[in-house]
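For this view, one protein chain was removed and the others were kept in their places.
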Amino acid sequence: MIWWKHNISFRPAFTDRWLCWLLRAGAITAALIMVLILLFLLLEYWPAFQKISPVRFFTDDAWYPLEDQYNLLPMVTGTLYASSGALLLAIPLGIASALFMAFYAPHFIAVVYRRLIELLAGIPSVVFGFWGLTTLLPIINQWEPPGASLLAAILILTLMILPTLALTSYVALTAVPKEYMQAATVLGLSRWGIIYGVVLPAARKGIVAGGLLAAGRAVGETMAVLMVAGNVVQHADSLLAPIRTLTANIALEMAYAMGDHRAVLFVSGLLLLFLVMALTSLAGLLGKEHHG
Amino acid sequence: MVKQDIPMRKLGHPLRDRLVQTAIYLVVLCVSGVFLWILLDLIIGGSALLSWRFLTDVPRDAGRAGGIGSILVSTLLILSITLLVALPVGWSTAILLAEFVPAMSPFGRWVRYSLQVLAGVPSIVFGLFGHAFFSIYLGLGFSILSGGLTLACMLLPILVSTAETGLRAIPDSYRLSAAALGMSRAATLLHLLLPLAAPAWAAGLLLGIGRAAAETAALLFTSGYVDRMPESLMDSGRVLALHIYDLSMNVPGGDASAYASALVLILLLLAINIVAMRLTHFWQHKKLHIR
Partner (left out) sequence: MVLKTDDSSQSDIPQMEIAPAGCESEGGHAYTLGPLQEGSYCCIPEPVIQVKALSLSYGTKRALNAVTLDIYRGCITALIGPSGCGKTSFLSTINRLTDIIPECRVDGTIYFEDKNIFDVSCNVQQLRKQIGMVFQKPTPFPLSIQRNIALPLREHGVSQRAEIEVISERVLRDVGLWNEVCDRLDAPALSLSGGQQQRLCIARALALDPEILLMDEPCSALDPIASSVVEDLISRLSGRYTIVIVTHNLAQARRIANYAAFFWVQERERIGHLVEFGHCRDIFETPVHPLTAAYVSGARG
């Protein structure tokens, strides 16, 4: 009982209180960033707000910012076409990949394929754009010049959103309780029957949430589309027409934009922000329901 | 879930099943094929120019000749600033959300929601924000500092979410035992919870670094285009990803250098991945089983 005699000093709880305030400071900083973003985007747009009513973004003749024409529609449709096309391709491919990893592949191959997909999810967008520029465009060019086109944008975007789609779908599929599948097997259903009838409906919410997130990613993608889409401001009349997306527009013109032109670019950034926020909020809602 | 879990039945629709199976195999083959094509393309195109001199020389002739030495230094500096700012803010937010704030409190919900929204912001919009706030409002101009701070904002959501998950995964029984032994929260955090959450935190850090290193659009208008060796944090600097973009789009004949740069970037990301995985494994082993 040696230490009975010690004057054992207790550590008072003020370290805890001090710690709490330090942590609070960090958290407030983190939460303020979003507020700051909205604030500063609006601030940059504000001077032009009085002069240019938002309706003009859709009713002006065309996009000639140096001549005070600010029709954003071609860029909006460019973004929409490219993203929708990419989703149309990536969703079936992604789900098929996820099904392969979850149900059709022997364990070793499933692991290898998953590593491959994870590796590809980490490839930067510039590298995808670069590959598209050097390899894909010449191929499309041979078919019909110029190579830079909506098609190229769709293909590159598909490649970019495919890995995350496959991975989120895989997580949704494996989250389906085994009991469902056992019950279906016992009823004599075949493998595809079980998947189509039981697993996919059960995993539907998670897959849709993943799809919405991928859509958000496709809409917000800048560099890759910038490099392969051709960047002509026009409504696409065919798959092989060059287009410009909202994101590419900002990236290209910000360098030399001044005054009102600049303000309009900031507002197109706001538009993008709200669009992506809507998509991710929807995905978040679905995801929350899915995980109860 | 593996193939063995669902037995193949000969009843039902064997033809339909076969068709679906074939379709899925085809898809997987195509996908693997395309991705292997990309990787091979990069390796073949880039290995020609890859050398130690390439890594250390500064770019000459707009990047067609010389190397990427100054680019790598700029990238490193920007990443360092990003981590220096994002880690304390992000990790302290995670600790607060996981340990100190009740789940349903208004403050906690506000912080979480803000971060969730932040996670979805496109990188070009971050670029606009960084330009307006860091470069112009705070007067940092086109600088490494400005770029680093912008990237720090981008990394916050992922750092916070992975760190918070790592802490929440630790069962409450440890916290209750520690409290019953009269340990302060700070001590419980330091000696028990953080070592347990370390692997998850390292994984989140890795994810963040990978994302930051691949970033381009956010840096276009914040850290600039200059490819010289930076001499201070207020100098403009060009990151590797931006260098690839510039070489391929704006510099005719820059393809060879671009290939090599792309290969370097990919290898760098791979290396970070491997190092971090080794690190977490070692840390886990060391902290928990030895005195």
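Chains here go by letter, A and B, matching the order in which they are written, and residues are numbered from 1 within each.
What we mean here is this: a contact is a pair of C-beta atoms (placed from the backbone, for glycine too) under 8 Å apart; a residue touches a chain by one contact, two chains touch by 3 or more.
Quick caveat, the model's predicted, so the values are computed rather than measured.
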Subject >> Candidates B:S74, B:S92, B:S143 or B:S184 - the one touching the absent chain >> reply: B:S184
Original post:
For the chain left off this view, which of B:L192, B:M229 or B:V251 is in contact with it?
Top reply: B:L192
Subject >> For chain B, residues in touch with the removed chain >> reply: 102, 173-184, 187, 191-192, 196, 288-291
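By our rule, only the chains that are shown with their structure count from here on.
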Subject >> Residue numbers on chain A that touch chain B, as the complex places them >> reply: 10-11, 13, 15-16, 19-20, 22-37, 40-41, 43-44, 92-93, 96-97, 99-100, 102-107, 110, 113, 116, 119-120, 122-131, 133-135, 159, 162, 173-174, 178, 181, 185, 188-195, 216, 219-223, 226-227, 247, 250-251, 254-255, 265-266, 269, 272-273, 276-277, 279-281, 284
**OP:** In the complex, go through chain B and note every residue touching chain A.
**Re:** 1-3, 5-9, 11-14, 16-17, 20-21, 23-25, 27-28, 30-32, 34-35, 37-38, 41-42, 45, 88-93, 95-97, 100, 107, 110-111, 114-129, 131-133, 137, 153, 156, 160, 182, 184-187, 189, 210, 213-217, 220-221, 241-242, 244-245, 248-249, 255, 258-259, 262, 265-266, 269-270, 273
